[in-house]
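One protein chain omitted, others in place.
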Amino acid sequence: MRNANGKLNGYRGRKPARYSAFDLVRYGIRHGQWPRVWREHDLSPTYDVVIVGAGIHGLATAYYLAVNHGVGRIAVVDRGYVGGGNSGRNTAIVRSNYLTPEGVRFYDRSLDLYEHLSADLNFNVMFSQRGHLTLAHTDASLRTMAWRAEVNKVEGIDSSVIGPEEIKKLVPYLDTSGRTRYPVLGALYHPPGGTVRHDAVNWGYARGADARGVEIHQSTEVLGIDVVGDKVTGVRTNRGRISTPVVVNCTAGHATLLSDMVGVKMPVITHPLQAAVTEPVKMFLDTVVVSGTLHVYVSQTDRGELVFGASTDPYASYSMRGSLEFTEELAGHILELMPSIGKLRLLRQWSGLCDMTPDFSPIMGTTPVEGFLVDVGWGTYGFKAGPVAGETMAELIATKKTPELIAPFDLARFAEGRLVGEKGAASVGH
Amino acid sequence: MIRIPCPFCGPRNSNEFAYKGESKRRPDPATATAEEWRAYLYDHDNPEGWVREGWYHRAGCRRYLKVERHTLTNEVRSAEPAVGA
Partner (left out) sequence: MTATMKSGVATRRLPPQEGEVIDRGAALTFSWAGHSHRAYRGDTIVSALLAAGVTVFSRGFKYHRPRGVLSASSLDPGCLLQVGDEPNVRGAHRRVEPGMEVHPQNVWPSLRYDVKSANQLVGRFLGAGFYYKTFMKPERLWPAYEQVLKRFATGGRVSAHSPHGYYDKRYAHPDVLVAGGGPAGMAAAVAAADAGAGVLLVEEEYELGGHLRWGDATERVALAELRAAVGAHPGIEVLTNSVVTGRYDDNWVAVLQRRHPDVTGGGFGPAGSRVQERLVKARAGALVVAPGLVERPYVFDGNDRPGVMLSTAARRLVNLWAVKPGDRAVVFTANAAGDAAVTDLQRVGVDVARVVDARRGGDVVSAIGGRNGAVAAVELADGTKVDCDLLVTAVGWTAPTSLLNMSGDKPLYEPRAARFLPGGRLPDTVYVTGGIAGDGSLDELVAHARAIGAAAAAGEGSRAAGAPTLGVDAHPALFKGRTHGMVDFSEDISSKDLVAAAKEGYDSIELMKRYTTVTMGPSQGKLETVNAVAVLSEATGRTIGETGTTVWRPPYTPISLGAHGGRILEPVRYSPMQPWHEAHGARPLIAGQWIRPDHYGNPEAEVRNVRHAVGIIDVTPLGKLDLRGPDVPKLLNLLYVNKWSKLAIGGVRYGVMCAEDGVVMDDGVTGHLDEDHYFMSTTTSGAATVWEWMENWLQTERPDWQVHVTPVSTAFASVNIAGPRSRELLGRLCTDVELGGEDFPYMNVRKGTIAGVPGCYMWRIGFTGELSYEIHVPASYGLHVWESLLRAGEDLGVDAFGVEAQRVMRLEKGHFIVSQDTDGLTKASGAGLDWLVKLDKDDFAGKPELVWQQGERYQRLVGLQPVDPSVVPPESSLIVRGESDIVGRITSSRRSPTLGRAICLGFVAPELASAGTTVTVLLPDKRRIPARVMEHHAHFDPEGVRLRG
């Protein structure tokens, strides 16, 4: 790791099998069996750190704790399987063209980590900087795009407002005629934005963490958290009790329910966020296209499917059954943008759960309960932040000092009335 | 599409309504501390289970309703007028 303090000094696992083209051929010829990507363990009675949630945030936190800080016994527990929550349900878009300087710096560090993640993890996460376009259909949104572009430029981010002609060159299927109900007036173009294969990020971190001695416990549900005085002492799970001084809430969609176990109230409301994918067709869309006004974002995977997302469901819910009105609205809006693809079929829809905060920014850091840390409230942008969240949470856990990058995102800001300015761009979406 | 049994209009599709979030009591602004006021602004129970919340029948009778809904199944158990409650 670049900027890693103490490279691999937390190494206490086994040497991971290297993945390479050479080994692919070697294993292929011998019809060999690859080693397990991560191992199974019995639950130990004590750990130094217990991370709840085996998604990108939890796994990355564990990985960087082991790699950057050499922290000893780490357990990542999850009631389901690795990457089965939002880490495997998002639309895998990455970008750093946020509105506030603190947002830009934070997400840009994440993008930086993503860029080198395949090499760092020796696992191809299919980082694809295909460019990210946020369309503006009104003067007002054009102004917001310009605002973001200016902040981005000052922060050294490649981001600019472009006009319909340039947009048409990037996305030939887009109706830029100006004769539509929501004409395309311009777009915020962010060339470094793009997509990453979300599952690969989960598995890559899990494999990397496992190789360095982190224990990943799937099908391990947290039933309660023991607090003595104002201090965390342990975790009760369906597989037994664990003693630990540090519990990290890395759950997405269940931030409230876990925090309730220690009595820490969360400024969070959980809304489903739905997504859908079409049948594959030959490549025709090379960039990520977002329309805040029409609440839709779309990209085409390497397999040829279009992946769509929209805004969160209109009411709070923990249901992941999905709705018809979501696909109806989504299709109507995408056909506003690309009227010629009406014959393309939606293949599957799914839902994730988003813990929304009042200022469209996460909640990271310490809580009034000593040893209970949170990395939650990720709304619709948790995937983008996975690597940097892991890196900074690991630093916080190891050094007990809050890294500057995440200082603006503390829980106390709500009670103290210091909301983060991303709310200014609230309508902008993904 | 869940249905909400509007006490004025009968059962209607939820997209006729605007969701207004968990019912909360507004603290007395004259005496509330900053902490209490901001808990009112920002904190939520956000339970996985039954919740009492406000819905506004925007495309119907334009009444605010108090609705009991289960956040996992989305089952609506009751809907009554918010007025005078």
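For clarity, chains are labelled A and B in written order, and residue numbers in each chain start from 1.
Here is the rule we use: a contact is a pair of C-beta atoms (placed from the backbone, for glycine too) under 8 Å apart; a residue touches a chain by one contact, two chains touch by 3 or more.
The shown structure was predicted, so the numbers you read here are calculated from the model rather than taken from an experiment.
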Query: Among A:63, A:98 or A:127, which residue is in touch with the absent chain?
result: A:127
Message: Give me the subunit A residues in contact with the hidden chain, please.
response: 19-21, 23-25, 28-29, 31, 33-39, 80-84, 88, 101, 115-116, 118-119, 122-124, 126-129, 137-140, 143-144, 146-147, 149-151, 153-155, 172-173, 181-183, 197, 199-200, 203-204, 218, 278-284, 302-304, 319, 321-324, 327-328, 330-336, 339-350, 359, 417, 419, 421, 423-426
Field: Interface residues of subunit B (partner: the chain not displayed)
entry: 1-3, 18, 20, 26, 29-30, 32, 34, 37, 40-41, 54, 56, 58, 62-64, 73-74, 81-85
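Here, only the chains that are shown with their structure count from here on.
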- prompt: CA centre of subunit A versus CA centre of subunit B: separation in Å?
  reply: 30
Query: Touching subunit A in the complex: which residues of subunit B?
result: 1, 14-15, 18-19, 21-22, 34-35, 38-39, 41-48, 51, 53, 71-74
Subunit B partner contacts - residues on subunit A that touch it in the complex: 254, 256-257, 265-270, 314-319, 323-325, 358, 414-417
